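Pasting in a structure now, in structure tokens, and then I'll have a few things to ask.
With one protein chain removed, the remaining protein chains of the complex are shown where they sit.
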Amino acid sequence: MNRNVIREVREKSPLIHHLTNQVVMNFTANGLLSFGGIPAMANAVEEAYDMAMNANGLLINIGTITPLEVKAMIAAGKAANEKGIPVVLDPVGVASTPFRDTAVKQVLHEVKPAVIKGNAGEMAYLAGIPWETKGPDSVGEGNSAEVAEKVAAIYDTAAVVTGKVDMFCIGNDLGENTTGHPFLTKITGAGCLLGSILAACLTTDQPLKQQINTALSFYGAAAEYAACLPDVSGPGTFLPCFIDALSLDVGKLEVHE
Amino acid sequence: MNRNVIREVREKSPLIHHLTNQVVMNFTANGLLSFGGIPAMANAVEEAYDMAMNANGLLINIGTITPLEVKAMIAAGKAANEKGIPVVLDPVGVASTPFRDTAVKQVLHEVKPAVIKGNAGEMAYLAGIPWETKGPDSVGEGNSAEVAEKVAAIYDTAAVVTGKVDMFCIGNDLGENTTGHPFLTKITGAGCLLGSILAACLTTDQPLKQQINTALSFYGAAAEYAACLPDVSGPGTFLPCFIDALSLDVGKLEVHE
Partner (left out) sequence: MNRNVIREVREKSPLIHHLTNQVVMNFTANGLLSFGGIPAMANAVEEAYDMAMNANGLLINIGTITPLEVKAMIAAGKAANEKGIPVVLDPVGVASTPFRDTAVKQVLHEVKPAVIKGNAGEMAYLAGIPWETKGPDSVGEGNSAEVAEKVAAIYDTAAVVTGKVDMFCIGNDLGENTTGHPFLTKITGAGCLLGSILAACLTTDQPLKQQINTALSFYGAAAEYAACLPDVSGPGTFLPCFIDALSLDVGKLEVHE
């Protein structure tokens, strides 16, 4: 973990604009606030460009996408590319329906993400590698390093494949993260919030690999920390403690490990 | 309670597709995940049919319905009927506006639900029985067994009327559930999440009456269990503990009673 990434996020309070799904908006906003960023969320095509132009980073998450939102995502993404702020794309459930497949293709045709982040099922789909999924979840097993490499190569972007071990790839450079906790699979939006945390870390002046690695390892360490607290006895009580943990100093989480 | 219903849900992790209201999406998703199902949520007409075709059950909840969502509900409902997976319809606030009345009629004209579930005010409205309501809440008193019977007869479906005592009716067979806790009336979406839990239980291979009875009694028992925990001092602290309790074994909840 590069502590400067976390320190810079908290010094700068980056404004991250979100075009994200309705299920996780509140959780994402609270998680990012606790971590040190400032969330903005809006869906209207009419202001998508302006909202992104005001921001320091942009998250595009297709979880509950509609045709109008595809247009808003493209407008916001173009603004982000013009302004030179990082875009994180989370292709939630892209393998589930032709509509999602088309939507992601349309976004990727017009917007250049800094990072594409998804679970193995989603990323394998983007890489053209067969993988078993169940709704928004990835249930198959396979070589997620290969998936990360292939997405990075095809889309000329950094790729993050989340899972029990997270794999990421920048160019030909592979990395992995082993922090995390099974509770993250028992709450909705754990992956979605990670996209927001990633976007915040990408606004710092540190090297890309360290930004990604720090976002992943901090996020997983916060989950481990929260899961071990005496007040946590299930996914419901894990949630508020996890939000708290996202605000902690790196030192506190590392001592804990 | 039929423990096999709960056991089967947890073994199968049924994927429940939701066309539900924006207020409760996050709570519903977390509650269903904790209980043992997998939530999918999406609103776009363009993928409604496909999403339902991927699923094991479907919840239609009209809480924040729009004209486009009515179309998505019908498309998803038709897919569910074709595929033979259970549909639960929750006619939230149907008595409040002509728009809701029309929306529910349109859905019922094209989709055959396995269960219609609502509070007494909503279900009485569907049955043509006068009942006092206040916004989304039922405040009147009356014969909810009669309401359940009439909805079941008119719509040729199972009917669940929630309240202090829940009444349900399948054909001519009436049942009731007395578990529950007043905190369920002080949090938003308690009824909405129950619809999702019901849909999950309907995907099991147990008899319909036991599926419904088990969903209701487990849900109410989980609320009772959570409400008595020492950390709970109001509706806010009840919420995370209730989510936790939905993940418990039947035995743990029953011992508690």
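Lettered A and B in written order, each chain numbered from 1.
Going forward, contacts are C-beta pairs under 8 Å (C-beta built on N, C-alpha and C of every residue); 3 or more make two chains touch, one makes a residue touch a chain.
As the structure is a prediction and not an experimental result, all values here were calculated from the model.
Q: Pick out which of A:N26, A:N143, A:T185 or A:S233 touches the chain that's been left out of the picture.
A: Within the whole complex, the residue contacting the unshown chain is A:N26.
Q: Given the contact definition stated above, which residue among A:S13, A:T102, A:T185 or A:Q210 touches the chain not shown here?
A: Result: among the candidates, A:S13 touches the missing chain.
Q: Among B:V24, B:A72 or B:V147, which residue is in contact with the omitted chain in the full complex?
A: For the chain that is not drawn, the touching residue is B:V24.
Q: Taking the full complex into account, find the residue in B:P136, B:G191 or B:G220 that is in contact with the omitted chain.
A: The single option touching the absent chain is B:P136.
Q: On subunit A, what residues meet the omitted chain?
A: Here the touching residues of subunit A are 13, 15, 17, 22, 25-26, 29-30, 33-34, 38-44, 46-47, 50-51, 54-55, 231, 239-248.
Q: Since one chain has been left out of the picture, which residues of subunit B touch it in the full complex?
A: Here the touching residues of subunit B are 21-27, 63-67, 93, 96-100, 134-137, 186-189, 231, 233-237, 239-240.
Criterion: only the chains that are shown with their structure count from here on.
Q: Can you grab the rotation angle between subunit A and subunit B? Superpose on CA, round to the nearest 5°.
A: C-alpha superposition angle, subunit A on subunit B: 120 degrees.
Q: For subunit A versus subunit B, what separation do you get between their C-alpha means, in angstrom?
A: 31
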